[in-house]
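There's a structure below that I have some questions on.
Removed: one protein chain of the complex. Kept in place: all other protein chains.
What follows is subunit A.
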Amino acid sequence: MATPAVPPSTPPATPTETPAAASDPAPAPSPASVSAPAPAPVPAPTPAPASSSDPAAAAATTAAPGQTPASAPAPAQAPAQSLPGPALPGPFPGGRVVRLHPVILASIVDSYERRNEGAARVIGTLLGTVDKHSVEVTNCFSVPHNESEDEVAVDMEFAKNMYELHKKVSPNELILGWYATGHDITEHSVLIHEYYSREAPNPIHLTVDTSLQNGRMSIKAYVSTLMGVPGRTMGVMFTPLTVKYAYYDTERIGVDLIMKTCFSPNRVIGLSSDLQQVGGASARIQDALSTVLQYAEDVLSGKVSADNTVGRFLMSLVNQVPKIVPEDFETMLNSNINDLLMVTYLANLTQSQIALNEKLVNL
């Protein structure tokens, strides 16, 4: 996870150099920002997000035409100057976190499944809102594109149209970036990223690995940053961002329900009735309680060393159970049950009333 993706702007001549560039730690790109003075190696976190937006666009345009020989030495030099320490996986120095909603991922997977014949991957636009500390992606739509060995064509008209339509429903959503399926960032990604940087400042690139490399569907987000020696042609590198998953409460419940299809043989589940749900929830609590009990027993028997924080949580848990005098509890319970029974009786009464009314009217 420490290695950012292969700098795609570098032409085929430099694949040997790209591993060197790729071993840069995440903070490396900031030295390449044009606004920083000569002591470039010091990673300056704050200017990086701001400056990478403009130079990124400029860099992508300069890199795209085949100025291959000039850009070749630039990545080789930059790593030599700017390695401040061992490669660290970590969040983007600007503190940018990408919060994804599960609906996005489901959409992406669905459009991947519906891709055209012969298309290796699908791309689309990400919509959402920008916060001070994070970027929240709440919607997306796929965009038709054609990709071949030499060229890539994205239907930006379509993308603009769809964005307009989406804006009518949710006027607060902005174009945040784009997504692609597949586990690697290719050269075409840079071009597409450049298209999108015209639409949004500092676009985010999200990859969802639907080819299931390493047996997992890895989901990564990137932001493009400049790298290279200032004054020469700049290269573009994609640096990773932390991806967190954001859920609304109702989304959490929806996802829990949908997740159950993993366990059913033909991937189909029905919606359960109310008492079944209560039963399910109490089973879950029972499992949680047995895990906690097991832990407590292990600690007591010395198998596991005691952890103070866990102990504190357990303490507060036990103290949260209210101590009620049995008679009070009886009265409370009875009054509640009486309320519920009365309401049920009323509901039944009302239903029979309207049924009677129906019969009378139809006489």
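Going forward, a residue touches a chain if its C-beta (ideal position, glycine included) is under 8 Å from a C-beta of that chain, and two chains touch if they have at least 3 such contacts; residues count from 1.
We take it that contacts and distances are computed from a predicted model.
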| item | value |
| --- | --- |
| Missing subunit (named according to UniProt) among the choices "Eukaryotic translation initiation factor 3 subunit H", "ER membrane protein complex subunit 10", "Serine/threonine-protein phosphatase 2A 55 kDa regulatory subunit B" or "Trafficking protein particle complex subunit" | "Eukaryotic translation initiation factor 3 subunit H" |
| Of A:Arg198, A:Arg284 or A:Arg312, the one touching the omitted chain in the full complex | A:Arg284 |
| Residue numbers in subunit A that touch the chain omitted from display | 101-103, 105-107, 109-116, 122, 138-139, 141-144, 155, 158, 161-162, 165, 168-170, 210, 212, 216-217, 219, 244-245, 247-259, 261-262, 267-275, 277-278, 281-282, 284-285, 324, 326, 329, 333, 336-337, 339-341, 343-344, 347-348, 350-351, 354-355, 357-358, 361-362 |
